[in-house]
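Yeah, one chain of the complex is gone here, protein chain that is, but the others are all in their spots.
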Amino acid sequence: MSNLPDQLLAGYRNFMGGRYISESGRYRELAREGQTPETMVIACCDSRAAPEAIFDAGPGELFVVRNVANLVPPYAPDGEYHSTSAALEFAVQSLKVKHIVVMGHGRCGGIKAALAPDAEPLSPGDFIGKWMSLVAPAADAVSGNTMMTAGERQTALERISIRYSIANLRTFPCVKILESKERLSLHGAWFDISTGELWVMNRETGDFERPDLD
Amino acid sequence: MSNLPDQLLAGYRNFMGGRYISESGRYRELAREGQTPETMVIACCDSRAAPEAIFDAGPGELFVVRNVANLVPPYAPDGEYHSTSAALEFAVQSLKVKHIVVMGHGRCGGIKAALAPDAEPLSPGDFIGKWMSLVAPAADAVSGNTMMTAGERQTALERISIRYSIANLRTFPCVKILESKERLSLHGAWFDISTGELWVMNRETGDFERPDLD
Amino acid sequence: MSNLPDQLLAGYRNFMGGRYISESGRYRELAREGQTPETMVIACCDSRAAPEAIFDAGPGELFVVRNVANLVPPYAPDGEYHSTSAALEFAVQSLKVKHIVVMGHGRCGGIKAALAPDAEPLSPGDFIGKWMSLVAPAADAVSGNTMMTAGERQTALERISIRYSIANLRTFPCVKILESKERLSLHGAWFDISTGELWVMNRETGDFERPDLD
Partner (left out) sequence: MSNLPDQLLAGYRNFMGGRYISESGRYRELAREGQTPETMVIACCDSRAAPEAIFDAGPGELFVVRNVANLVPPYAPDGEYHSTSAALEFAVQSLKVKHIVVMGHGRCGGIKAALAPDAEPLSPGDFIGKWMSLVAPAADAVSGNTMMTAGERQTALERISIRYSIANLRTFPCVKILESKERLSLHGAWFDISTGELWVMNRETGDFERPDLD
């Protein structure tokens, strides 16, 4: 029995009858020549914030890591398995991407969990608890600020986390060197699921601002 | 200065003028009510194999982890950071997804690296080398078969890796239990970038077969 | 008593009332002038993979050897009876065919037997066991890979066997010489009984690929 959920099979039929037909030449070329994306996106697993949708990206354009809360751990060459670091190394050293975008979004479940550290673990392994502890210092600082609303604390930590991940990117020697040579640039973005607004990080100040789309 | 690569800004304009307009109600509802995806997809970072494209998925449909070579490490509640395990825990325990799909694809750079273990590390940290060592036993078994072509060895390991990840999913107690209660089902799929063909794993035999799309 | 199985007599009536009527001129000419096929096909005896059906070939087009698993033994001018070598010699030296196609197929019973060398012989003579031992080294290499499914091992050996037979064709001096003069070309093909898909061997890499039929 070889099956997939009905919804996925129906979606695949649409793909084959639609996008694949109109882009089959591109797919064949990408298979033959290999991928050469210029941009790596580090995004969240959230079903509402797919980077290809938000950036209307076609095949071959975005190399995409997705983990909970779009985090980048600090450089740790300790011989352990590092999913995100492996993807970063591959994108920078093998694919030689020119841009890395850390893209967060509103109402992020991972960030919400980080702001409720005393909640029950989701399972005995507590993988989410451990993973989100990467931003624990920031979470502690934000959650203590009771003059901000719960929604404001959430948005604040979502944005702090993006800056934190960008700072961690720079702990990787290859990123630091290539950025200093202006062959790689780092970007932050935050997507508002409700309004569809994209906010882009100002690289001087760290503020998130609406981009000029004209 | 708040900028993004031009291509991404242009793509975002398309999104706002296209998909967001037609689905703004859905986005607003998803923001208000939260996400309730029925399916988690574990896919590769590769720019040519975005699950939302292949399954023509709209906002809220797929909870997506993407790492190099769509691997799931075995259950290891050791207190370390586990990106994929954290996402899995969140999807199963918090979102209560009904399906998990491990989706591999042809010409995967990570699998290619696994089949060339003596190649130079991409960087001193050798994150890719370590990450792909998760499938080292299978890679060794495959790479020793010099009567298969390089392409055949690559496809073989891509498919073995999907089965390996599915087996590792079952090492997580919550997955094992929910699957036994028929509240969660596990699927494998393999996408041929060149032809657009999707091959679906037969759950009895492990073979990959073309789904019946009629 | 001159009889044939009813089904064959009924089929022959159809032939005489159909194909022979429409092609009687061709049959008469072929009888008068002799056959001049441009292509030799080495195919399997399997009832599901007749080359004339798959290539929609009319009378006079294909010179066809069929043995179990479409094997070509290596050149052995030892004075013994060699059925396949005799047919090859006749096709190349007397008919001067321009193409030789080794055509394998899925779910081949001979290949399945090669992957189960410890099974009981079918009869005391063990002719199948001996015949399939022609691909024993490849069968051993494949059957040791228990991470591939039984179906994957079978397909792998089917394709390795085609490459092996093509390599053996080149051990015949006449084939080697004519190929080097570009007066003879060798091809591999693999037929999927279930889907009807034909996969054609890439002569550079040995990989089997779907031909471009546009």
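The letters A, B and C name the chains in turn, as written, and every chain counts its residues from 1.
Assume contacts are C-beta pairs under 8 Å (C-beta built on N, C-alpha and C of every residue); 3 or more make two chains touch, one makes a residue touch a chain.
The model shown is predicted, which means the values in this text are computed figures rather than measured ones.
Q: Omitted chain: which shown chains does it touch?
A: The undisplayed chain, in the complete complex, is in contact with C.
Q: Quickly run down the residues of chain C that touch the omitted chain.
A: 1-5, 7-9, 11-16, 18-20, 24, 27-28, 30-32, 34-35, 37-40, 45-48, 50, 52-57, 59-68, 71, 73, 75, 77, 79-91, 93-95, 98-99, 101, 106-107, 109-110, 113, 122-128, 130-132, 134, 172-174, 187, 189, 192-196, 198, 200-204, 207-209, 211, 213
Throughout what follows, only the chains that are shown with their structure count from here on.
Q: Draw the chains as points, connect those that touch, then say whether the picture is a line, ring, star, complete or other.
A: If you draw each chain as a dot and join those that touch, you get an open line.
Q: Average the C-alpha coordinates of each chain, average all protein C-alpha coordinates together, and give the chain whose average is closest to the overall one.
A: B
Q: Chain B and chain C are the same sequence; what rotation (0 to 180°, nearest 5) superposes their CA atoms?
A: Going from chain B to chain C via C-alpha fit gives 180 degrees.
Q: I'd like to verify one number: the distance from the centre of chain A to the centre of chain C, where each centre is the average of its C-alpha atoms, in whole angstrom.
A: Spacing between the chain centres: roughly 53 Å.
Q: Centre to centre, by mean C-alpha position, how many angstrom separate chain B and chain C?
A: About 40 Å, centre to centre.
Q: Go ahead and note the Å separation of the Cα centroids belonging to chain A and chain B.
A: Using C-alpha averages as centres, the distance is 15 Å.
Q: Find every residue in chain B that makes contact with two or more other chains and list them.
A: Expected reply: 195, 207.
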